[in-house]
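Here it is, the structure, as structure tokens.
Every protein chain except one is present and positioned as in the full complex.
== subunit A ==
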Amino acid sequence: MGEEIGFLGLGIMGKAMAVNLLRHGFKLTVWNRTLSKCDELVEHGASVGETPAAVVKKCKYTIGMLSDPAAALSVVFDKDGVLEHICTGKGYIDMSTVDADTSSKISEAITSKGGHFLEAPVSGSKKPAEDGQLVILAAGEKALYEEALPAFNVMGKKSFFLGHVGNGARMKLVVNMIMGSMMNAFSEGLELADRSGLNPQTLLDVLDLAAIANPMFKMKGPPMLQNNYTPAFPLKHQQKDMRLALALGDENAISMPVAAAANEAFKKARNLGLGDLDFSAVHQTVKGGEL
């Protein structure tokens, strides 16, 4: 990809990913619904597109990193959206986390205009995005995947090609479902340790040595003990992912009692106004859960 790449969506993830690409010598044209968010990218050398359509017009490949299905659909289908200038020879890579249906809808619309489509949701939050350590779960057009690899290798540490459109979306949802349940289990454990008179920091030390040690516990544990929930991955998005994963289970009549219980906890947390905090804020729900 020596040409100009488009980048739509400069939130927590999009901004970090775009900065990474710029630092590695990629030429970017960026767009964000709130245009002021583009300023920092301009400082790093990006150009700005006034609308998604303008970006796609200028660039051979455009990456989208939107927060949810509604936003992902909007940048494609709305006026001045991606569809207006997508055509043969141009590719759209949607790295947002959406349900498989949304992804299929976008794919159909893009390809029916002659364009090329790849879904490529990522596993990893703010820091992995900044460090170029994301895990990319791509599916769709294989040729576009091959062309996107140089950019993927900058943004991520490992990329997977999973087949036809929808598989990337589904894989992402399954991973995030497990992650949401794990965060709940972790919160229950921290709280139980605390209430039983144990030192929660000691629990973290023990967990770090055990077979269940993982980077998420290691990273999130200490700030959780300080009631620090600065968002790396907003709770409302985690709950969205749990909901989408449960819907996937529903479609296929698959039993998922643990995920269902975890989803309830996230819903409760949103109810308590914790939606914009990091998803580890579900810990607060567990703390408050008196019998």
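Note that a contact is a pair of C-beta atoms (placed from the backbone, for glycine too) under 8 Å apart; a residue touches a chain by one contact, two chains touch by 3 or more; residues count from 1.
Here is the rule we use: contacts and distances are computed from a predicted model.
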"CST complex subunit STN1", "YEATS domain-containing protein", "Glyoxylate/succinic semialdehyde reductase 2, chloroplastic" or "Erythropoietin" - which is the UniProt name of the missing chain: "Glyoxylate/succinic semialdehyde reductase 2, chloroplastic"
Touching residue (missing chain; options A:A54, A:L149, A:L225 or A:V258): A:V258
Of A:G81, A:G115, A:P128 or A:G275, the one touching the omitted chain in the full complex: A:P128
Given A:W31, A:Y92 or A:F186, the one touching the chain that is not displayed: A:F186
Hidden partner chain, residues of subunit A it touches: 123-125, 128, 135, 137, 157-158, 160, 162, 167, 170-171, 174-175, 177-179, 181-182, 184-186, 188-189, 191-193, 195-199, 202-203, 205-216, 219, 245, 248-249, 252, 254-262, 264-265, 286, 289-291
